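A single protein chain has been omitted from the complex, and every remaining protein chain is retained in its original position.
== chain A ==
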Amino acid sequence: MTAITILGAGVMGLSIATELAARGKQPRIIDPAGKPGSHACSWRAGGMLAPYCEAESAEPVVLRLGLDAADWWEANGAEVTRRGTLVLAPSRDRTELDRFARLTKAHQPVTGDDIATLEPELAGRFSRGLHFGTEAHLNPRAALLALRDRLEQRGIRIETEGAPTGMIVDARGLAARDELPDLRGVRGEMLVLRCPEVTLTRTVRLLHPRIPLYVVPRGDGVYMIGATMLETGGRYRVTARSAVEMLSAAYALHPGFAEAEILELGSDARPAFPDNLPRLRRRGGTLFANGLYRHGYLLAPAVARMAADYLLEGRKPEFMDEDHP
């Protein structure tokens, strides 16, 4: 069996390395940064494992491929919190909740009392919502480092330089745009807040026609707040407008966020193909794995499995370009 070299130590590269290692292969990984970090857009992800919620705007295949993600991450050393997703809307935007409910499955309608039971700090603030009880979330940075650690235990280290050997798996995200002209960047901006005054234990989504927001707990009073979706690959810093909009939405969810410390303002661009679905693409001796869009942690396990099936068993993956031109 030939050697395999993976380019990129973001969520795609490390997931493929993990999947290959689990099947007895020793791939090399090359990433100039030498470790997972802020050069990868997956570093700034929300880490929601929310296939049902995503179905509001994503194609049904995202739901199907994302269903096993939480199990995969847990099996590979990530700490997965399985407390579901709570979807809420300000009272004047209630129709947004009806629309969301219509377009998704596997949710329970919840009343104000139910909401108070699920998240006591939101008592009295919302009268209706949806609870997606089977959904989960993880801390993306901890998850990437967990993959890295396990790979190191198997003797697979992230090299910072050197020539690739054998079959190349290009998992460089948007950096692979030099070879994938149909790949584009979809800008996202996020914040990390420390706010011990607010206790939320699960992902909360606040629907709003202009500023849809999600809050993902990171533990110890730290919350990730996200995220904008702008059709540009521009990698400039967070704009004042986006920060104000996200913060005011967070404040609408819980006024306690007004006292939060802003730990981080982050922005990056998600790699996406025109249908916003991931792809494997074979060109000569290179297999490209890319286009995870806003579903990095949700879809990386499924795409990594497809890549391993293809590389080790020659099985044609569902998301090869031939089937999804």
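Here is the rule we use: contacts are C-beta pairs under 8 Å (C-beta built on N, C-alpha and C of every residue); 3 or more make two chains touch, one makes a residue touch a chain; residues count from 1.
Here is the rule we use: contacts and distances are computed from a predicted model.
Novice: UniProt names the one chain left off this complex as which of "Ectoine/hydroxyectoine ABC transporter ATP-binding protein EhuA", "Nitrogenase protein alpha chain", "Thiazole synthase" or "Iron complex transport system permease protein"?
Specialist: "Thiazole synthase"
Novice: Of A:A21, A:A58 or A:L206, which residue touches the hidden chain?
Specialist: That would be A:A58, which touches the missing chain.
Novice: For the chain that's not shown, point to the residue among A:E179, A:D275 or A:E318 touching it.
Specialist: Here the residue in touch with the unshown chain is A:D275.
Novice: Based on the whole complex, identify which of A:G37, A:G77 or A:G233 touches the chain you can't see.
Specialist: Final answer for the missing-chain contact: A:G233.
Novice: Based on the whole complex, identify which of A:R83, A:R99 or A:R194 touches the chain you can't see.
Specialist: Spelled out, the listed residue whose C-beta touches the missing chain is A:R99.
Novice: Which chain A residues touch the hidden chain?
Specialist: Within chain A, the residues that touch the unshown chain are 57-59, 99, 102-103, 184-185, 187, 209-210, 230-236, 241, 272, 274-277.
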